[in-house]
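I have placed the structure first, in the form of structure tokens, so that the comments after it can refer back to it.
A single protein chain has been omitted from the complex, and every remaining protein chain is retained in its original position.
Entry: chain A
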Amino acid sequence: MSESAKPHHPGPQVKGEKPHGGDFSYVGIDAILEQMRRKAMKQGFEFNIMVVGQSGLGKSTLMNTLFKSKVSRKSVLPNPEERIPKTIEIKSISHDIEEKGVRMKLTVIDTPGFGDHINNENCWQPIMKFINDQYEAYLQEEIHINRKKRIPDSRVHCCIYFIPPTGHCLRPLDVEFMRRLSKVVNIVPVIAKADTLTLEERDFFKQTIREELRANGIDVYPQKEFDEDAEDRMINDKNREMIPFAVVGSDQEYQVNGKRILGRKTKWGTIEVENIAHCEFAYLRDLLIRTHMQNIKDITGSIHYEAYRVRRLNESNGHFTPHPTVEPKANGQPEAQPSALQANGVAAQHEALSHEM
């Protein structure tokens, strides 16, 4: 070949600041961070979040609380009907929100009808199908010859599953759903309407849930196997200790101690949504939005989507064994052998021949 590449030198390490150099040793490599930031701000971000749970668990309210605006479907429809749909519907609504120059296209996907029927068998199917359809759409875009500069990302990044606050344990519906969907999407289980549980009941409930999840092999976000390094693991272990988050949602503001805060006012007191002594909403919000949003998107893109892609590309191979490279090569197969064989003895050749035949 006409080039020789030395697989890389571990040195020379260039430290930007030489002890005597002053400004002149500065190269400017770290300016790339600023460039990346500018590019990200200009492009904007996309985030798709799905909420799953029985009706009446406070899904829409929680979404509104999380994003501090009316993002739920009920706020969008002119006459929100309270009827339960006959089959599970998937309704997705997109919003453009902006904060401090950062623009985001937030899509909230609602699943009215889930778990509300008498016979709830296979209720996860429409949801699985929807999630896989989004992967499929992305895959189709990706393998186009003329592709768009930026493929619109409609893949579901995160699925919040609402567990009703029974205080006992997970129901079969919960276990089935989470078991199936944790393989294709990041699931974040939350205990809805947690203001009906006392702190002890809450802790007991959480522990039971965690054990059941472990017993059933359900890997919820943050998944243990995707921890990048020790520091990551430490942070994620702390989060895993708190899963599932016991949340309370509210979009009403009340006056407490001279401040206006979001809460639920009852005869026996006001539950402050953002007070970590009252509920764990703040932890959920921090995890989802402030610290791990990019990580959630990455795991969706590089793990769940890739797994779907592998499955999809493999199943169209039919009865052929999957090849490691997809592109056909014209020269990878057996070279000519006959000419290489010399007459070492009639017997030996005969043997070889009989093996061939």
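As a convention for this text, a residue touches a chain if its C-beta (ideal position, glycine included) is under 8 Å from a C-beta of that chain, and two chains touch if they have at least 3 such contacts; residues count from 1.
The rule we apply is simple: contacts and distances are computed from a predicted model.
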item: Chain excluded from display, named as in UniProt, from "Serine/threonine-protein phosphatase 2A 55 kDa regulatory subunit B", "Septin", "Ubiquitin-related modifier 1" or "GTP cyclohydrolase 1"; value: "Septin"
item: Residue of A:M41, A:L199 or A:A215 touching the missing chain in the full complex; value: A:M41
item: Touching residues on chain A - with respect to the absent chain; value: 2-16, 20, 22, 24-33, 35-45, 47, 66-71, 76, 93-105, 140, 143-147, 149-150, 228, 285-286, 289-295, 298, 302, 306, 309-310, 313-314, 316, 320, 322-328, 333-334, 336-339, 341, 343, 346, 349-350, 352-353, 356-357
